[in-house]
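Notes to accompany the following structure.
Excluded from the complex is one protein chain; the other protein chains are retained at their positions.
Our next item is chain A:
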Amino acid sequence: MAGQLVKEWAGIQQFPVATQEKLVDLLAKLKNQNADTLTILVMGKGGVGKSSTINSIIGERVVTVSAFQSETPRPVMVSRSRAGFTLNIIDTPGLVEGGYVNDQVFDSIKRFLMTKTIDVLLYVDRLDAYRVDDLDKQVVKAITDSFGKEIWHKAMVVLTHAQLSPPDALTYEELFSKRSESLLKCVRQGARISKKDVQNFAIPVALVENSGRCNKNEHDEKILPTGTPWIPNVVHAITDIALNGHGGILVDQKVIHPFNPSIPKHNVMPFLAFVLQYFFVIKPIQKQIKYDVSRETIPSWA
């Protein structure tokens, strides 16, 4: 870490003055509590807006975003410093592929995070994806299995595409409440947080609108349909989590290789697997096919 020059957080300058002031206040709060670095991990399914959210918070296009191609190919860390405070945000690829959770992505994320400490986890999903299904639960379960249940003490939910018109004749507040509740329920189930334990795991939910046509207030700040400027709102929730008393999650050897498999020089396992397959799978099937063919009376297709 020493000797590495971290870029200056220039992006903060392009925010409207009102937003800048709020952000500077929040950073000062962190520094007062002797936290001079903050590492934020951003995870979620593909296409929900992880990279866009990071670009919005940093204030410059640090991560490439494409609305159509499959997203970030590998984990990437963006670091910015300001007045002695360093902000690290880690963007990750989508966690779902082809109908199930992508284990290789998790492995690559864990390897990337080696020796780093996660202070805050941002679990990102879309506000307008109204259904929660088994896949979401599996994603949460995989996160819990990878980093331990303690990560949910340092986690928050981020809902993107916040600027929308609610369906089913709901008000915006009703929509937000229903969507948050159903997603939080899914998180509790996937992370196995029991009903008694729920108050220990207060997972805040914040709204985000990353598009250029986000409405603005009189101070030119980007606001939600409720009128709240969302960038200071999200950063406020992040700082609250950072200072909530629970320790950050250190990603070390124990987390990455819980069983420490060391591959020996002479690896006998693949050979053993082949031999077993040959005798117990291939040979019986071949015998059956021969038997079938000998009994064949119907002419073949053609």
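Keep in mind that, in the parts below, contacts are C-beta pairs under 8 Å (C-beta built on N, C-alpha and C of every residue); 3 or more make two chains touch, one makes a residue touch a chain; residues count from 1.
Everything below uses one rule, namely that contacts and distances are computed from a predicted model.
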Protein that the absent chain corresponds to, by UniProt name, given "EF-hand domain-containing protein", "AIG1-type G domain-containing protein", "Multifunctional methyltransferase subunit TRM112-like protein" or "AP complex subunit sigma": "AIG1-type G domain-containing protein"
Omitted-chain contact residue, chosen from A:Gly212, A:Gly227 or A:Gly245: A:Gly212
Residue, one of A:Val24, A:Ala129 or A:Leu243, that touches the chain absent here: A:Ala129
Chain A residues touching the omitted chain (full complex): 45-47, 61, 64-68, 70-71, 94, 96-100, 103-104, 126, 128-131, 133-135, 138, 165, 167-170, 178-179, 182, 210-213, 259-262, 264, 269, 273, 285, 289, 293, 300-302
